[in-house]
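Excluded from the complex is one protein chain; the other protein chains are retained at their positions.
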Amino acid sequence: MSFPLIFERSRPKRRGLRPARGPLPDPALLFGEENLRQTPPRLPEVDELSLVRHYTLLSHRQAGVDTTFYPLGSCTMKYNPKAHEEAARLFADLHPYQDLSTAQGALELMWELQRDLAEITGMDAVTLQPAAGAHGELTGVLVIRAYHKDRGEDRTRRVVLVPDSAHGSNPATASMAGYEVREVASGSDGEVDLEALKRELGPHVAAIMLTNPNTLGLFERKILEISRLAHAAGAQLYYDGANLNAIMGWARPGDMGFDVVHLNLHKTFAVPHGGGGPGSGPVGVKRHLEPYLPVPTVKRVGEGFALDFDRPKSIGRVRSFYGNFLALVRAWMYIRMLGGEGLRQSAALAVLNANYLRLLLKEKGYRVPYDRLSMHEFVAQPPEGFRALDLAKGLIELGFHPPTVYFPLIVKEALMIEPTETEAKETLEAFAEAMGALLEKPKDWLENAPYSTPVRRLDEVRANRRPKLTYFDEP
Amino acid sequence: MSFPLIFERSRPKRRGLRPARGPLPDPALLFGEENLRQTPPRLPEVDELSLVRHYTLLSHRQAGVDTTFYPLGSCTMKYNPKAHEEAARLFADLHPYQDLSTAQGALELMWELQRDLAEITGMDAVTLQPAAGAHGELTGVLVIRAYHKDRGEDRTRRVVLVPDSAHGSNPATASMAGYEVREVASGSDGEVDLEALKRELGPHVAAIMLTNPNTLGLFERKILEISRLAHAAGAQLYYDGANLNAIMGWARPGDMGFDVVHLNLHKTFAVPHGGGGPGSGPVGVKRHLEPYLPVPTVKRVGEGFALDFDRPKSIGRVRSFYGNFLALVRAWMYIRMLGGEGLRQSAALAVLNANYLRLLLKEKGYRVPYDRLSMHEFVAQPPEGFRALDLAKGLIELGFHPPTVYFPLIVKEALMIEPTETEAKETLEAFAEAMGALLEKPKDWLENAPYSTPVRRLDEVRANRRPKLTYFDEP
Amino acid sequence: MYAPHTPEEIREMLERLGLSSLEELFQDLPQEVLLPEGGLDLPPPLTEAEALARLRALARKNRPADKAFLGGGVRPHHAPPVVSALAGRGEFLTAYTPYQPEMSQGVLQAIFEYQTMMAELTGLEVSNASMYDGSTALAEGVLLALRETGRMRVLVSQGVHPEYREVLRAYLDAVGAELVEAPLEGDRTPPLEVPQDVGAVVVQTPNFLGALETPDPLAEEAHRKGALLVAVVDPLSLAVLRPPGAYGADIAVGDGQVLGQAMGFGGPHFGFLVVRKALVRQLPGRLVSETVDVEGRRGFILTLQAREQFIRRAKAKSNITTNAQLTALMGAIYLAGMGPEGLKEVALLSAARARRLYELLLEVPGVQPFTRPPFFAEFALRLPRPQAEVRQALAERGFHAAAPVPFDPHLALFAATEAHTEEDLLALKEALKEVLA
Partner (left out) sequence: MYAPHTPEEIREMLERLGLSSLEELFQDLPQEVLLPEGGLDLPPPLTEAEALARLRALARKNRPADKAFLGGGVRPHHAPPVVSALAGRGEFLTAYTPYQPEMSQGVLQAIFEYQTMMAELTGLEVSNASMYDGSTALAEGVLLALRETGRMRVLVSQGVHPEYREVLRAYLDAVGAELVEAPLEGDRTPPLEVPQDVGAVVVQTPNFLGALETPDPLAEEAHRKGALLVAVVDPLSLAVLRPPGAYGADIAVGDGQVLGQAMGFGGPHFGFLVVRKALVRQLPGRLVSETVDVEGRRGFILTLQAREQFIRRAKAKSNITTNAQLTALMGAIYLAGMGPEGLKEVALLSAARARRLYELLLEVPGVQPFTRPPFFAEFALRLPRPQAEVRQALAERGFHAAAPVPFDPHLALFAATEAHTEEDLLALKEALKEVLA
């Protein structure tokens, strides 16, 4: 019995939601015959109960943090408090163009969040407009670009440096911002190789994009030296906030010398990932970059709050309206409930969990390149002869969501594991047991896992060669 | 891997919700040492994420209307609109003792619902206080008792008559109300046997409790004659509203001669059943019984609304406060959205579905005693040699919730099937196919079904002989 | 209209049945009672948007009481959204009584866990799956005691919630049992002598005036006379106060609203009924037992159903069928989320804030104490003006406070919870001062 598509639950003329009532106007009179659609879109025709059953049962075919340990490295799959959903509901019915005298509460919240995020990152000004992490990256790099342009250096500074361990979004962003990307090899300690960096640095470099801790989960210990070198070369230092969960409350990118930082509110600040978004990617900058931030930001005016469009050197807008506002509400609540000490303790326990799990996996026979104290995540390798993919699929059979696999690229068969602080000790132990058990499984079992999932391994080659991208599509 | 109990997810000193903050007072100072609990209750100690995972995964072990066809006879498992949940949220924060000037909207809603339910049932006055159907029954019978008492007949009228096909709650209610219960046998047509009824009727009879359509899904065609006989004997006629879904908008108990009716808002009016409640069981009565209704009801006073306690002959109260108010909100919305014609059409389609399914099952080889046009439900019997229980368990294996089995008691191996109006034609057909397929299964397969459920057949004898009723209990 | 039928499907189905119209489905109904189309005089149908708009308009005519200083069976404790988010999942919301255990382990296990938690809280052994509310739980608890003792009189302290006593009276009237009220002395139940023919003695602690009772002597006296003691309790208070099992109660009942439920203008919440093990076969309502399946796996199932109406009919222990499963589930989720420490914190902070409020309000000229410490989260004060006027005057100033005490129009109840701040308490004091000036 294959699970039906919503189109297969459809029956001609069946009706579901009926939000409108009253005699229908003649479309030809309203719009003119020439503007009318000739054939209706083939949308499903289902009743409300079928709709509910379809999506309820579909949700049973989906794992989430609410159902299982989800140690997807670099994604910070922590618990998303249910109370945040109620918080968001309180602000659902605001229109972005309503007179701002009637939206003062929303602006106040944004203003406070700007201030809080600036404090947490050690930055001077924050925009809440970017809709996701990568969007924040683009915003940040465009700000850097505007800065260089303003100084007349945009034609010379054409290069952005990224470590070879960086998230793929870093080079992709730099490229979208019109830069040439050069990779800087990591040293044998997994950190940026200072000598390699020096070789690449020069008046042609606009920025260095770093994640710290980096994607190996290692803190870049020479960060102050890197910062010194970057600034000496006239480059700006960009902080990819994907890994901020490791250090919040313990250190601030601003204090490390970073000029720009983006945050992933859906990672660090517990906004739900939603199956792949919407997220929110605020960007903080040091004072010298503030003039280039997107407009508008929120400013205080007397007892009230207003939108600030007065930034003539701004890069403009990167999104309509004011960003993913309802995500901001959730992040505001998270920060307010934890406070400074709660954030700090959360980071410490995220790091503790990662290190504890690293230890357990080593005991089970996994290799850990760069084996030293990690931060909130670490990269493990299976023993010789095991494929990361097979282990991932085996884990699924044992009821866990796999870690990120085959990333970072500089580690072969990488398993990138980020447990987060909201997982319990016994969960880490059960996961380690499962990881250990996998190494005892017959090769054949591993290569064919999983077995009891709604579907088993899927034919990816077929999907790539003859993609069928819609229900009505003939592949 | 057995599914854990919440107590098994517990770890000493682990904390979940922390709604309170601030220095804790010394309990001995507050309450006196002698009033203090000596050992804390062994409640689970879990973090919030474990709590969420536990109940989310537990929900995956539970079927509901949202996940499957649920044709539980006499329970009216229709679709429960999600919008009702939002409606209820709008009224969640009201306290029953707040000054009524600050709860006028709530009272207005109750007043309108009283009026609407009176109109739907053909009654003159309605109380919304009873918390469930059986509670409404008790209320209604107590009203009848108070009426007889007021007329000096409470000592003579000691008997309540119920048909042998009645819901068990009818005799149980009459018994709780201090009455002797006598069963009236059904005739060969499945309806009340008029002659048998006449034999039982007399000045000792306080009331007759009927369901119409009855539990066989048959409309009592001689209802007007029954009413005449009852009233001629000085008895009151009670309508069990469990089956109102069959006739709403088509006929009203009041017009049939009933004096009292209770409603199940969680059946007929789409309030969710919640795994077994909370429900809501309003009671409507004819004018002569109004003086005995519980206090308070809601009355209109000028432009506003007030609670009416002025009913000196009232039976008093059957529940604290004003009933299951948030259930009333949902029922109000249901009635408002459907209107009179929507209710009528819903009833017709509920009856259509039942008759269509009855036909399909006959074609599959099931027997239908009293085979005539049914109302919203019908009773089927398996072919000789099949047990209703085994068929129910087989249905579970095929993905359907079984009908009510072994009820009504007057039909052997009864399968009491109520599809409701919110099920689609193809669902009925798929169910009939499954019912047909069961008759082709090996006996052995049936006797051991289900197979793929979280648990299979359970040891009920053990549970009865050595019940283990708490986690810490030694059975 | 939520029915999925298309006109074509209706036609097909009718045709299979040999009918030509929906009207023909109702041919068994006597013509005299058959309504014509449009026969119901109801307002015209609304769209979902219109209905919600109307409800929002009605809701705006209410003033929410989430910061109310009101008790009397319902208090504005914080209801954590995680509780309703989990209990509100469609599988729980749209299931019915778990008659088919193979596809109802979710609800069954949740009940079993609930039973355990209520037994732990009360210090007694067996909890049923829930009752409608506190008042009906009391009535059923007392009927249980009468069945067990074979007696027909009940002695009830006047400190029991007045509405609970009214409900109890209606239930007792029904079976011809007699209710005898024992008046309070001041704010507490005095030592009582229990007559020989009394089957149940009922005391509430903290009582309706908030005061802690000392039920031990009453339990002893009741048992001496062959009666059972029924304790009406506030489940939140049991995090810190002696449980019924510790002072000899045979039966504990109460209302679960304070355990993370919406106030909902009084309902739905859930009632609980917990008894000594010896009384289990007299217990009304649903009961879940652990057992095993044919493969030896742990599972849960309804048990001892011979007590229930659908088996025993007129001989059942009660007519209860639908109870309050979903709200009881919410109570269980709340208790599990709080744990013993969290529950204790809420209880202690609520009591501390109530005590603070008591002290503050006694500073208002003309206000006299009525309830004396120790009390839990509520207390009664004697006001220089009638309670009804004061409550209204406070409401006009935006404060919900001063609930009625039926036997004295100058007494008023006040409550506080962990959700109140010092500022909240001070603001009420100022408002009361203004009202009484």
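The first chain written gets the first letter, and so on, giving A, B and C; residue counts start at 1 in each chain.
Following the convention adopted for this analysis, a residue touches a chain if its C-beta (ideal position, glycine included) is under 8 Å from a C-beta of that chain, and two chains touch if they have at least 3 such contacts.
Remember, it's a predicted structure, so these values are computed and weren't measured experimentally.
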Chain not shown, its touching partners among those shown: A, B, C
Omitted-chain contact residue, chosen from A:216, A:289 or A:396: A:396
Touch with the omitted chain, as defined above, among A:336, A:367 or A:387: A:336
Full-complex contact with the absent chain, from A:123, A:244 or A:327: A:327
Among A:151, A:199 or A:221, residue touching the chain not depicted: A:221
Contact set of chain B toward the excluded chain (per top definition): 11-15, 17-21, 46-50, 52, 56, 81-83, 85-86
On chain C, residues whose C-beta touches the chain left out of the figure: 47-50, 52-53, 56, 66-67, 78, 80-81, 85, 89-90, 418-419, 421
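The rule is short, and it goes like this: only the chains that are shown with their structure count from here on.
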Distance from the mean Cα position of chain C to that of chain B, given in whole angstrom: 19
Inter-chain centre distance, chain A versus chain C - centres from mean C-alpha coordinates, in Å: 45
Distance from chain B to chain A - Cα centre to Cα centre, in angstrom: 48
In chain A, residues with contacts to at least two other chains: 11, 14, 47-50, 52, 56, 81-82
Two or more partner chains touched - positions in chain C: 1-4, 9, 45, 47-48, 80, 82, 86, 90-91
